[in-house]
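Please read the structure below before turning to the comments.
One protein chain is absent from this view; the other protein chains keep their places.
Up next, subunit A:
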Amino acid sequence: MKKSKSLLLMIALVLVIGTVLAGCGGNKANNGNAAATNAPGNEGSTNTGTATGDEKLAADQTLRVNLTSEPPTFDPAQAQDSQANTVLKTMYEGLTRMNDETGQAEPGIAEKWDISADGLVYTFHLRDAQWSNGDPVEAADFVRGWKIVLDPNTNPTAPYAYQLYYLKNAEEYYTKKVTDFSQVGVKAVDAKTLEVTLKSPTPYFLGLLSFYTYYPVHKSIEGNPKWATNKDTMITNGAFTLTEWTTGQAIQVTKNEKYWDAASIKLSKIDFSIVNSGATELLSYKNGELDRAGNPNGEIPSEQLPIVKKELPNEFVSKGIAATYYYYFNTTEKPFSNVKIRKALTMAINRQALIDNITLGGQLPAFGLVPPGIAGVDGEYRNTVKDSYFTEDVEQAKSLLAEGLKEEGLTALPPVDLSYNTSENHKKIALAIADMWKNNLGITVNTVNQEWAVFIDNRQSQNYQIARAGWTADYNDPMTFLDMFVTGGGNNDAGYANPEYDKLIKDAKTNSDLAKRQEDFAAAEKMLIQDDMVIMPIYYYTNNSLTKEYLKGVTLDFSGAVDFTRGYLLEH
């Protein structure tokens, strides 16, 4: 017995030492390799730098990228996630397309449009575009698609039906207050003219039209609810068509020669693998099995970010996107019903230190809710309306906390629960912030890890004290962030209720004077953060990705959605 025990101990020791040694060796080898591969890489890039102009296309124009999860559906009416968006964008085109540089809509299937003086009626003139089977794309195809979305009898019903509530009588039709679809604000005037009437002026409506819920659908889908589960019944109007789909394994789209702008499409195929491990994705990329890795469709493990930044400086890109990471306070319950206590906590953390040491992705410290990249009246909203709503100040935080506690009749803050959904990153951030609060304010924080659906369920029913949240823009307007916090709003998990705030948002929703609208937004955001501190802003997100130097033309829009259609591969 004794002998075998000591033998086991020996083996364990050998293993541990072996692992440590292997780790060191691996690192060294790694660095060596990086240096070795870097040198020719750099040479290569300077070579192409001198030989500008004649970019030689690679013979095989197959782009290989990864998806961290499989799109649940390719039916534009049923889609509701970013992975479906990534793939659908390659297969469909709406009336407009999102220009990735300006964040504004540009002509897509609609060649041009007229907008009535009151901003309510849009008349779209469609170009001569074709479906992948050669049929012309007509105004009726849009009406068909939108009707399916808004029809309460569609089975299963479209979860994103409310994305079309901007149309006149759309909500009424869904809730069966209006039963005649011709009353809804969309009409095919003739084959090439589509007239859309809105409920109220919506400055960002053209941008919305590039979104998948607004895509047209081909007439062959009628009477076949399962059309989008089979590649053979998917007739699309975009740059690519679906040619392969093995559940859980791989998706492939192939160039659609019938696409109206087929001349600008250089890729012949896009191969999507489906791997939900950041470590595997990064290794595949380094091994040359992927041409691009990272956000938004993939993931690079955060602890690897500083390493790849150093190892692959020419391939690493970090781009700010319109999304904010923040903590909700449950304003409906003590102690966070007290604004001074909320302010104290918000001011007592060091956001830059958090980014430099924990998140490592070059994020921007956030002091407001609306992120940079969201359009305002002149350029970006955030350029005109600064997010200087508060400063990080431990001393002031301490005195605010003391005052707040006094108001609540407390001598010390009882231990606080900070909940987050299971994720390595959320966990690290929560632990770091809890630590900052403990050191700066002397409060005890329990971090509570919850499985995703449990967490969302608790947060939405205000069963929490402090909870993490992240919000990505649905469309390019401050409204997508600010209308969350109206009283009783579906996503107002803080339980915030302020009639003045509601009025500002309501005014902005009906106002067609853009300057006045922006003033309302600025006033609302100031109320939300500076005065009432309903949430604790932490950082504005970045998309971090690696792109091989031979891959060009892949773009990200303001919200971080990726467009592969105009990509191309150089000889390598």
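Just so it is clear, a residue touches a chain if its C-beta (ideal position, glycine included) is under 8 Å from a C-beta of that chain, and two chains touch if they have at least 3 such contacts; residues count from 1.
Criterion: contacts and distances are computed from a predicted model.
S.K.: If you look up the hidden chain in UniProt, what protein name do you find among "Na+/H+ antiporter subunit G", "Probable septum site-determining protein MinC", "Spore germination protein KB" or "Oligopeptide transport system permease protein"?
M.R.: The missing chain's protein name, per its UniProt entry, is "Oligopeptide transport system permease protein".
S.K.: Can you work out which residue in A:Ser182, A:Asn287, A:Thr391 or A:Thr411 touches the chain that's missing from view?
M.R.: A:Asn287
S.K.: Of A:Pro156, A:Pro313 or A:Gly442, which one is in contact with the hidden chain?
M.R.: Looking across A:Pro156, A:Pro313 or A:Gly442, the contact with the absent chain belongs to A:Pro156.
S.K.: Of the listed residues A:Gln183, A:Gln352, A:Asn446 or A:Asn491, which contacts the missing chain in the full complex?
M.R.: Only one of A:Gln183, A:Gln352, A:Asn446 or A:Asn491 touches the chain omitted from view, namely A:Asn491.
S.K.: Which of A:Ser273, A:Asn297, A:Thr346 or A:Asn440 sits in contact with the chain that's absent?
M.R.: A:Ser273
S.K.: Touching the hidden chain in the full complex, which residues of subunit A are there? Just list them.
M.R.: Residues 8, 11, 15, 26, 29, 66, 69-70, 72-73, 75, 78, 80, 152, 155-162, 174-175, 225-226, 228-229, 246-250, 273-277, 279-281, 283-284, 286-287, 289, 451-454, 456-458, 460, 469-470, 474, 490-491 of subunit A touch the chain absent from view.
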